[in-house]
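With one protein chain removed, the remaining protein chains of the complex are shown where they sit.
Then we have chain A:
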Amino acid sequence: MELPENLNKDSNGYESAEKIILRWDSTASEDARERMIFETDRQEADLYLQAVDEIQRSLSNVSISTSSNAGKNANAVDDQSKVNTTIQIAMARLEDEFRNILITHSSALETDSLFDPSSSSISTPSHHELEEDDTLSNDDSSHHHDLLQLQLQHCESSDSSTYRSTSSIREVDLMPSEAICDLQAIAMRMISSGYLRECIQVYGSVRKSAIDSSFRKLGIEKLSIGDVQRLEWEALESKIRRWIRAAKVCVRILFASEKKLCEQIFECVGTDIDDACFMETVKGPAIQLFNFAEAISISRRSPEKLFKILDLHDALMDLLPDIEAVFDSKSSDSIRVQAAEILSRLAEAARGILSEFESAVLREPSRVPVPGGTIHPLTRYVMNYISLISDYKQTLIELIISKPSTGSRYSGDQTTPDMEFAELEGKTPLALHLIWIIVVLQFNLDGKSKHYRDASLAHLFIMNNVHYIVQKVKGSPELREMIGDDYLRKLTGKFRQAATSYQRATWVSVLYCLRDEGLHVSGSFSSGVSKSALRERFKTFNAMFEEVHRTQATWLIPDTQLREELRISISEKLIPAYRSFLGRFRSHIESGRHPENYIKYSVEDLEMAVLDFFEGYPVSQHLRKRSQ
């Protein structure tokens, strides 16, 4: 066979190169099929790569020679075909080797040698997202967590204080550097021979399944929007917690490390190839990851979801710069966009939930009065809710940008309260919403108070509830700052007013019994007191006081200080009035028969009796005459 001159020159090199290639043609021999070169024989691997280079060189020479001969030379065509076939055999081989190296090293990370079971005890996490590790039902996921931590430890043993952190991008070496060198060497040859597509294909398929197994260990599930809609909220809450933790690991460690690996293998091989490989690997997993957050962002809105949605929002907001850094290429545009879309939907959901909460508070329909005029469950719920809101102040101040949609003073709408914005100049929209919620709550409570048949109890109810609101606001510095002292004073005024109204409603008529008018018989001089009128007075007073004592002992003021204050205030009016009444008229009764029927109680008895008030227990017997 007559070889073209230039081929002839290197014919020895070419022929031995071809021999090597053909020896490893897996379609030709059992041995070639079973053994992997790079796995078993370092020296042979280098020889093989050299052989490929040699063949490639001949191919370009042949191309030049055949094109200059315009393809007339049949031998040249033959040669070219032969070289092409050899290249194809070599590329098929390299593809298999490439895949084999990838597969070998994508499982290496998960071997037990890296995983030290005692390492679970090292997690006394400083970082808050790790605190809830015990909530993971899936042992695998914590296993993987430890695994990742260990890898990080391996990589950055010098910096042991931060190795566990997922608060910033932390690339891990997914493969040993020798493997990366081999992959690079193979990739270079596949790409220069025009086998870029095969290379990307193989790379993507192996790494994708590696990511998939990491996903399973992290507990990232495949859930449809329908699945998410059907799940109970409690179940979703724990899934959200897990997702937040997993997403941090995914973006900052998993995806970032994948990106680094692509760069390590492909960056020097050609432009944008690393990027193509990265997206081939990560696009599907990234979409799968974000699908869950997206499903949450469009789920049905209800008040209890607000805080987890805000958690999710904050986590994603926090991740966004890193998502943008990891997915910075043009081809990963769609992933950046999707993350931003989800973030804006979550923000929208938070706004929607807040306004839904407001209307729920306004229209909460329960009509059965709480016994004893104590704090209504709605009040507790709403106040706990808004103090939680104040915990999320930082986020919500950014998200809540419009004032609440309140009723208007002049609308004449009886179903919605008013709110005077003029007095609240300079408040953030969030603060206005919080005040509005309190306004709406009071409006609803006022409505509920009307269901008490006893006006005194209605006042006591309002006093208790508004006092509770004030205490709750004062108890949280954040909340207090947002609500503001002005509005707080207003609220304080309101419960004080309710206390006054209560006293008036209950005690004016009782104290009325202790007045002088109507007891003196006109015309008489020294003892001008009508005994029968006086006896009637004492009897009325006793009966009224007993009745008030009996009922109001069962009423409840849960706040001890408030209870104390109100009792003192009652005593301050009742005791002096009774004492002086007794002082003035005692002798008139005691001079008659059965004085004990009319003066049943000493001053001390009454003082003691007032102490029974608002304890929430029925007094077992009749008001006892303790001084006897």
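Rule of thumb we're sticking to: a contact is a pair of C-beta atoms (placed from the backbone, for glycine too) under 8 Å apart; a residue touches a chain by one contact, two chains touch by 3 or more; residues count from 1.
Just so we're on the same page, contacts and distances are computed from a predicted model.
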{"item": "Complex member absent from the view - protein name from UniProt, among \"MADS-box domain-containing protein\", \"Histidine-containing phosphotransfer protein\", \"Glucosamine-6-phosphate isomerase\" or \"R3H domain-containing protein\"", "value": "\"R3H domain-containing protein\""}
{"item": "Touching the absent chain when the full complex is considered, from A:Thr40, A:Ser81 or A:Asn384", "value": "A:Ser81"}
{"item": "Contact with the hidden chain (one of A:Asp41, A:Glu178, A:Asp272 or A:Glu398)", "value": "A:Glu398"}
{"item": "Candidate in contact with the missing chain, chosen from A:Pro176, A:Gly194 or A:Gly528", "value": "A:Gly194"}
{"item": "Which of A:Leu320, A:Leu488, A:Val529 or A:Met544 contacts the chain that the document leaves out", "value": "A:Leu320"}
{"item": "Touch residues of chain A, complete complex, unshown partner", "value": "26-27, 33-34, 36, 66-67, 71, 77-78, 80-82, 84-89, 91-92, 96, 99-100, 103, 194, 197-198, 200-202, 205-206, 208-209, 212, 221-227, 229, 283-284, 287-288, 291, 298, 300-302, 317-318, 320-321, 340-341, 343-345, 347-348, 351-352, 355-356, 359-360, 363-365, 394, 398-399, 401-402, 405"}
